[in-house]
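Have a look at the structure below before the remarks.
One protein chain is absent from this view; the other protein chains keep their places.
Let's look at chain A:
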Amino acid sequence: MKARVTITLKPGVLDPQGKAIEGALTSLGFSGVNQARQGKVIDLDLAATDESAAREEVGRMCEALLANTVVERYDIAILS
């Protein structure tokens, strides 16, 4: 079973890299970008075959290591 964890900064947390991306897009002439926020995606290939068990396990991984919940939030998607 494959799971995808998307980690993004919590709203309101300053994102200097997102700001740089936003500035670069604007300088390339893309005028409609109000804001860019960057994060990371972690794809996991799991031995688990039960979707809800996999989701729970990945949630524990996020809390234990993958996300710093002081400044980040995470979203778990089961891909297959």
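The rule is simple: a residue touches a chain if its C-beta (ideal position, glycine included) is under 8 Å from a C-beta of that chain, and two chains touch if they have at least 3 such contacts; residues count from 1.
The rule we apply is simple: contacts and distances are computed from a predicted model.
Novice: Looking at UniProt, which of "CRISPR-associated endonuclease Cas1", "Phosphoribosylformylglycinamidine synthase subunit PurQ", "NADH dehydrogenase" or "Sugar ABC transporter permease" names the chain we cannot see?
Specialist: Options "CRISPR-associated endonuclease Cas1", "Phosphoribosylformylglycinamidine synthase subunit PurQ", "NADH dehydrogenase" or "Sugar ABC transporter permease" narrow down to "Phosphoribosylformylglycinamidine synthase subunit PurQ" for the missing chain.
Novice: Thinking of the whole complex, not just what is shown, which of A:Leu28, A:Ala47 or A:Ala64 touches the missing chain?
Specialist: Checking the options A:Leu28, A:Ala47 or A:Ala64, the one contacting the hidden chain is A:Ala64.
Novice: To test your reading of the contact rule: which positions on chain A touch the chain that is missing from view?
Specialist: That gives, for chain A, the contact residues 13-14, 16-17, 20, 64-66, 68, 70-71.
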